[in-house]
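A single protein chain has been removed from this complex, and every other one stays in its place.
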Amino acid sequence: MRDHAVTMLGTGLIGDFYTNTLHGQRGRDRVRVVYSRTADRGAAFGQRWGIPEHTTDLHAAVRHADTDVVVVALPNHLHEEAIAAVAAAGKAVLCTKPLGRNAEEARRMLEMVEKAGIFAGYLEDLCYTPKTLKAVAAVRGGAIGEVTWVRSREAHPGPHSAWFWDGRLTGGGAIIDLGCHCIEIIRNFMGKGNRPVEVMCHTDTLVHPIADEDNAVALIRFESGAIGQFEVSWTFRGGMDLRDEVAGTGGTIWLNHFLRTGFEMFTAGGSGSYVAEKSESEKGWLFPVGDEVSELGYVDMFADMFDAIDAGRAPQETFYDGYLVNGIMDAAYRSARSGAWEPVTAEWRGGTTARIGSVSELYDGQVVIKRELLPDGRQKLILKDPTTGDFSDRIIAGR
Amino acid sequence: MRDHAVTMLGTGLIGDFYTNTLHGQRGRDRVRVVYSRTADRGAAFGQRWGIPEHTTDLHAAVRHADTDVVVVALPNHLHEEAIAAVAAAGKAVLCTKPLGRNAEEARRMLEMVEKAGIFAGYLEDLCYTPKTLKAVAAVRGGAIGEVTWVRSREAHPGPHSAWFWDGRLTGGGAIIDLGCHCIEIIRNFMGKGNRPVEVMCHTDTLVHPIADEDNAVALIRFESGAIGQFEVSWTFRGGMDLRDEVAGTGGTIWLNHFLRTGFEMFTAGGSGSYVAEKSESEKGWLFPVGDEVSELGYVDMFADMFDAIDAGRAPQETFYDGYLVNGIMDAAYRSARSGAWEPVTAEWRGGTTARIGSVSELYDGQVVIKRELLPDGRQKLILKDPTTGDFSDRIIAGR
Amino acid sequence: MRDHAVTMLGTGLIGDFYTNTLHGQRGRDRVRVVYSRTADRGAAFGQRWGIPEHTTDLHAAVRHADTDVVVVALPNHLHEEAIAAVAAAGKAVLCTKPLGRNAEEARRMLEMVEKAGIFAGYLEDLCYTPKTLKAVAAVRGGAIGEVTWVRSREAHPGPHSAWFWDGRLTGGGAIIDLGCHCIEIIRNFMGKGNRPVEVMCHTDTLVHPIADEDNAVALIRFESGAIGQFEVSWTFRGGMDLRDEVAGTGGTIWLNHFLRTGFEMFTAGGSGSYVAEKSESEKGWLFPVGDEVSELGYVDMFADMFDAIDAGRAPQETFYDGYLVNGIMDAAYRSARSGAWEPVTAEWRGGTTARIGSVSELYDGQVVIKRELLPDGRQKLILKDPTTGDFSDRIIAGR
Partner (left out) sequence: MRDHAVTMLGTGLIGDFYTNTLHGQRGRDRVRVVYSRTADRGAAFGQRWGIPEHTTDLHAAVRHADTDVVVVALPNHLHEEAIAAVAAAGKAVLCTKPLGRNAEEARRMLEMVEKAGIFAGYLEDLCYTPKTLKAVAAVRGGAIGEVTWVRSREAHPGPHSAWFWDGRLTGGGAIIDLGCHCIEIIRNFMGKGNRPVEVMCHTDTLVHPIADEDNAVALIRFESGAIGQFEVSWTFRGGMDLRDEVAGTGGTIWLNHFLRTGFEMFTAGGSGSYVAEKSESEKGWLFPVGDEVSELGYVDMFADMFDAIDAGRAPQETFYDGYLVNGIMDAAYRSARSGAWEPVTAEWRGGTTARIGSVSELYDGQVVIKRELLPDGRQKLILKDPTTGDFSDRIIAGR
């Protein structure tokens, strides 16, 4: 394991989260230099996190002699320029989500890093929450059979910084901000080799006086027949709603990452302390999380990234993943305009996935639809006659 | 308050639930005669519930001299004939859900009862759960502002009786069985005067060897701009999943009717007792509900029905509601085939509803997008310049 | 089933709950006359609930020609006089909790009704919540093996009426108000034939400027060896905390009757509606219950009482139960003063209960303490040598 020295580009909320994680609990990797567009913010950030140097020169920061990894924590419209600079410098690059404002932009960034042959990681933290990692492992291990449906929901009252609200800078509204998380969570549960075929999406701007969507719901049909469903909102009240649900032929998973995690507090007021990233109130019943950077996935995400660099392997989340997420979001926006299913046209690098299999069980020449244990202890079969298509109940055991 | 004597048509699971409710806790209304297609089942049912008479003659049951109310608890394809018989007899009729197999059939039943001038109630129990009634009242009282989104989910491993699986008899699959509940729950939260305009739906048959859908997700766009979302499944594992979520401009509601209601039990096995309608296992962690007929709405539903008869008023759920639900399901099935939004073409008897209103607040000539209280106590506005469309952060108070 | 006409004594909050229950959902039993110490309150109560007559003459109310059942919903210090009046009138009597201010007073009431030979029910609603009834039935059915421990907790910020705070009128503080519920819940789970042997209790007055306890914790040792534990508080913040936990040799039960029942609502404020009996706030996250009178047990309690009268059987909760609860509370108060375990000296009418049985399993001549399945699939026994008392691990199966 090597110690890495990091160039941090950007000093917003996400830069704070990243640096908090890197400089947290006995870690060996540290931010060496930070870039901000304004000297004051850079200086304050450096002081806050004990970073030796800050600069307003992006290229100088990227090329800094002591760093080997560059983290891009800038607004969406500045990703491409930053990636280009890192590619030119030949360093490893880790870029925050979403990768691009659209698939075309993401495609160019993907090509840059592939051409430069550098390590490139996609910083999709919510795919790395400890719950998600363990749940995905359980699904891979067969705990819930074949996945039929994944719901990923992310909703809060709206972003904290002005630029997030400007679709010209971000590429859209709540989908670009939150949907990218949901889509990649869904892909992890579906299996990354399961091709996203087409998307149906509804968007609307119901509350905020902006041009982009503040609410959206979408369905993604995968090659296996499974459906991914994401719901994003900038108008949710009550905190930050971060939940995932997975249905399989042999089980069910429910994850709650924020509002109901076994930490419940009622306060009559007067605490004055910062409770959670998106808490709406300061008194009454509050639902903090324990260790935000751990529970939101930042710790495991950076561990995977640096371990992957050390091991010369690809990280769990790559620039290709980021590009594909942009491709799915592009299809969602197209569908919201057309009112119909729209194909995902991004380049597919995975293989093919078989349709969810339903193997028919036969009983006495009839197809078994369901086995039931009745309250009185009898066992019942519901059968279908393969010839007539008629259904019947049959008691096969019990009193 | 008058005591009512009931003719019960049907002796299946739903007939048991209905009679259990009517004969439960000190009620004044009793089943006087029960009709079953087979004498044995009628006799057993009568004995189980202490009903004086049973018959295999539907018309005799309907015309029985001592009864004034007829409850239709028959499979879907038998509703129309039964309603016609009751209309001819001039008695009050209460019909289980769904009203018809499609809107056209429901339309005929609606016309029959309107022509006959009889009281006609639609037995949609889940709109009457105590939680739903209180939550709807809170929404009507303004507790969550304007409703922007309602999710209603009903999922279990599949129905208990053979006929449910035969789309020729029922009119479809999981949508006809479960979606009718979700749609009417959604309408209650939206406000019944809020017109359902169009529907987008995806269906698939993923697990069971049947011709109809065992999974479906749909969006319903209402005139106000709000979205109703229903998810139904006959392939859910883990019990019966009955949840509703409501988002409003000023609040949020989460209801869980079955699996997480404050009753949690671990058993190492050996109990041997019937835990809940759709529990899948007999040991491990189980989640019973307290009083099923009360918590699933049957008690309040029948109270409303009989009170409405006594008061000469319409019940909360009418045949028109049942007809409209069929109209929305018809649109869902059309959308599943077309892959596009499909209009709800059922006759609309409500008025018009204004679009969800977003009133812009101005600050210094700029549109206020969001107010934030920063962790350090400062207050920040996110503003939008109405001329350029540019967004900016502005600190307006604090250190 | 007969229709009963009720004399209601008392017009406080509990009188409202009782009448709301009796006059609710299609019930056949009605309040015919209400007694209040002040005419205004009687009149208002009568109007609120549609009661034909009200009076300030307790004896006239009790002897009213049209009623056959008298409900005592008066402050604790007025129970004895009221019971005496009903006993003299020879009618059925239902008395609210606690029966007396102490066991001696309760004893006199018990003797009155036994001497008069009248039906006497103890209105302990929380033993009748649908969850409790179903959980107790599951325990009786063997679902959790032998009960080893029951925790019952009731806590809120303090009572609503002045007289509750005056120990001279009530007999004590939070124990008399809330502990009586907990004790009887515990007894139902333990089995009513399981003798409460001794009590250890700590009380304190931590917050309110009163003479009686506003907080108490107690342990009750039952003859089987099982421990009942009650926690009561008049200083809880956040609503009303009503939870029970039961541990058995073969299982676990957790009940939450109020704050987490599957109904969660966030409101930014302005609702203005009454949310729940003991809710502390009007905005933020709120946790209403569905149907309070049902979920708190009132519906099932009155059903049991009137059904018992009709059937000529004893109700689930009798005056003897109320007397025994007073006896346990007396022991708790004695223990709080002595700082030691105090015996329950109330007359015991039950039988004897065997000690919780631990049957030893032997393996290879050693006592099996525990069987474990290791993560790697091996099976391990923890064994105890009966001669030396030494413990050892032994792998008995697996790779």
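By letter and in written order, the chains are A, B and C; residue numbering begins at 1 in each of them.
The working rule: a contact is a pair of C-beta atoms (placed from the backbone, for glycine too) under 8 Å apart; a residue touches a chain by one contact, two chains touch by 3 or more.
Note that this is a predicted model, so its numbers are computed, not measured.
From the options A:A73, A:A92, A:L123 or A:V299, the residue with contact to the unseen chain in the full assembly is A:V299.
Note on the undisplayed chain: of the listed residues C:Q47, C:S161 or C:T352, the one touching it is C:S161. Only one of A:D16, A:E264 or A:E372 touches the absent chain when the whole complex is considered: A:E264.
Think of the hidden chain as still there; on chain C it touches residues 144-145, 148-149, 151, 155, 157-163, 165-166, 168, 200, 202, 204, 206-211, 215, 217, 219, 221, 225-227, 229, 231, 233, 235-238, 241, 247-252, 274, 339-341, 356, 358, 360, 367, 369-370, 372, 375, 382-384, 389-393. Where chain A meets the omitted chain, the residues involved are 1, 24-29, 129-131, 133-135, 137-138, 141-145, 250-257, 260-273, 275, 288-291, 294-295, 299-300, 302-303, 306-307.
Of the residues in chain B, those that touch the hidden partner chain are 237-239, 266-268, 280-281, 283-287.
Quick note on the criterion: only the chains that are shown with their structure count from here on.
Averaged C-alpha coordinates put the centre of chain B at 35 Å from the centre of chain C. Chain centres here are Cα means. That of chain A falls 33 Å from that of chain B. We define each chain's centre as the mean of its Cα atoms; on that basis chain A and chain C are separated by 48 Å. For chain B, the set of residues that touch two or more other chains comprises 144-145, 250-252.
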